[in-house]
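What you see is the complex with one protein chain gone and the rest in place.
Letters are used for the chains, namely A and B, taken in the order the chains are written, and counting of residues starts over at 1 for each.
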Amino acid sequence: MVDQRTHFHAELEGLEQSIHEMGDRAHELIGMAVHALVTGDLDAAGRVREGDHVIDQLYLDVHNRWINLMARQQPMGADLRLMSVLLHMNVTLERTGDQAVNIAKLAALSHGLPMSSRIVEQVQEMGDLVRPMLRTAIESFIRRDADEARLLPAMDEPVDRINKSMYREVVALGADPQMLESATHMMMAARALERIGDQSVDIGEQVVYLVTGEFHDFNEEALHDRGSQG
Amino acid sequence: MTAVAPERPVKREHQFPTDDEFVALLRSRSRKSFVAQSGFLLALIIAVLALFTLLYTVINDAFGLVAIVNAQNPEDVIAELGLDPASTSLGSLDKDQLVGLLEGSVSSGVGRRLEREQRFYADRLVFESQEVWDEICASAEAPDGCAGGVRNESDVLALVRERVVQPDVIASNDLVPSLFDRAGFEQSVRDAFVTSPARFGDYTVDQVRFEWRAWLNLDFIRSPQSSTPEIAGIRTALLGSTYLVLITMLFAVPVGVGAAIYLVEFARPSRLNEFIQTNINNLAGVPSIIYGMLGLAVLVRTFEPLTSGSLFLGEGGASNGRTILSGGITLGLLILPVVIISAQEALKAVPNSLRQAGLALGATKWQTVRAQVLPVALPGILTGAILAVARAIGETAPLIVVGAAGFITADPTGPFSNYTAMPIQIFQWTSLPQEEFRNIAAAAILVLLLLLLTLNAAAVILRNRYSKRA
Partner (left out) sequence: MSDTETAIPMTDETEQQIDITARLRNASSTDSSHMPMEIEDAVIEARGLGVYYGEFRAVRDVSMRFGKNEITALIGPSGCGKSTVLRCFNRMNDLIPSARVEGTVIYNDTNIYAEDIDPVEVRRRVGMVFQKPNPFPKSIFDNVAWGAKINGFKGSKSDLGDLVESAIRQAALWDEVKDKLNESGYSLSGGQQQRLCIARAIATNPDVVLMDEPASALDPIATLRIEELMQELKKDYSIIIVTHNMQQAARVSDRTAFFSVDVNDAGMRTGRLVEYGLTDRIFTAPENDETEQYITGRFG
């Protein structure tokens, strides 16, 4: 059957390309922000803010194109699901960019403060865990691979674990006010990274919806699984 | 402007009949339906019966047994030639034998007259000597035979039947009694010889032969009018009707279709056009005799120089305006309103979208009408025209008024000839006393019916072919 809506489908594809680009840029920003925080590289922190500005522009552009496309083309079926997923991912990825900026700001605030190397290592590890998550989320979206998307909750578990252990680490630092300030910043950065992990899981949920047409909340499923095991 | 939710309509169950009431009601409704249907069927049966009665009467008259007295019986003629009458008939003789029979039977005066009408052979003369022939043909009033043209075998055979056998029908019988009571007819003829021998002159009852006769036959169509019913034919009237129809069509179709095109395609709605339209509709209902009187006053009298042809042909024209031209145009006027109305209907039936499509492409009105509207309307226009012409063929009254001849044996030769037409001929025959004229009138009616049927069939075929193509 011949495609009767080539113009619409071309525009839809263009929209998806923009989302891919946002995903790539967000992925890059996370790495850059964690690097800035861990090494105290203020140039990198500045580049993160510039990068987020590009993501924000993309966000606005996608939003405008999305609403026009929705108003004018009345998508149906798979196209409609894709539109819904694109809108969701647009918001999610914009926030991912914001989280990267937050981490970069923490890098600036922490500049010159003494740091607990153990905590820094943990933040670094979280960064190393979260970036592949976002990559997996975007890749599974590009390939429409629901099975790959379903791996994300499991990938998120170590991130959550490290985030929870951070609190104990910070308390253990004791009374050094300078150390405490930098450690608090690190905790906030860990929280930002934990949010990025959650956002990747959200994207995974969207991918499963896009492919199967049914929406599953991964967290609830995980709870349910645990409940039935225990 | 603000949306107001409409009040929810109530279901009105109580205002409808209950199931039992409904069943009773339904029964009465079905009964009424059945009564109506039966009424329509009855109407149809009456119509079909009327039609069959008409056909029955005509066919009954046109065929049947006749009692004939021959001057010479064909068997005797064949026996005289030395042939066996049992295995040979007049029809199987060759031309030379037939001419020989004529030579032996007709007077030399009659023979010469026949030869002057038309020669028997191209290379030799039978009744006339060559010298006299040349002299006659050299004279100012050379007869038709001089123009050449030779009688063929069937012409000669007809002459032999007419001049040698000379059949005289003394009584005829209708088809149905002939089929079922042949003996009764024969007996009644024999009885007539006993009771009133004067009716039959010199004939004796022994000379009477009973034969089947189809009054409608090829000879009937080929022969001209005659005062003797046995040899009288429809040719003159058939040719007259053909000429009339041609002139009627040539006049009514272009004028009628042209007027219709103007009214439908070009005229803007105005008082005047409405008035014209109303008049056309009313004219279609005017009795045909009125058209005859119009034709008489205007065409035959006022425009006599034109309709008699004297304006173009001088003395060669007809003596007065009672010509085919007058008759044809009168009939044309008669059917003109019908042609206009049917053509208008055909044009109006063409979807407006076609006109719009044409005009939207930058065509002028006439380009659109000619290329897009007319082709679609044509079958309808032609159907209407043919049906109108068919009506004209059957018209009698106006032709009587504009002077179709009742008795004429000369074939019409052109628009300025005097003429007769089939319905006139039938009318004239039925008013004659001899029984045999009733038979040939029936035969003529059959010919007329066949002609009408052919025209109607042509209309149907035309319509079907075009509507399939579109």
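Throughout what follows, a contact is a pair of C-beta atoms (placed from the backbone, for glycine too) under 8 Å apart; a residue touches a chain by one contact, two chains touch by 3 or more.
Predicted model, so just to flag it, every value in this text is computed and none were measured.
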Which of B:363, B:387, B:432 or B:462 contacts the chain that the document leaves out: B:363
Touch with the omitted chain, as defined above, among A:20, A:49, A:88 or A:150: A:49
Touching residue (missing chain; options A:64, A:165 or A:212): A:64
Touch with the omitted chain, as defined above, among B:354, B:397 or B:458: B:354
Residue numbers in chain B that touch the chain omitted from display: 1-3, 268-269, 351, 353-364, 367, 371-372, 375-376, 469-470
Touching residues on chain A - with respect to the absent chain: 4-8, 49, 52-53, 56, 59-61, 63-64, 67-68, 71-74, 94-95, 98-99, 101-102, 105-106, 109, 188, 191-192
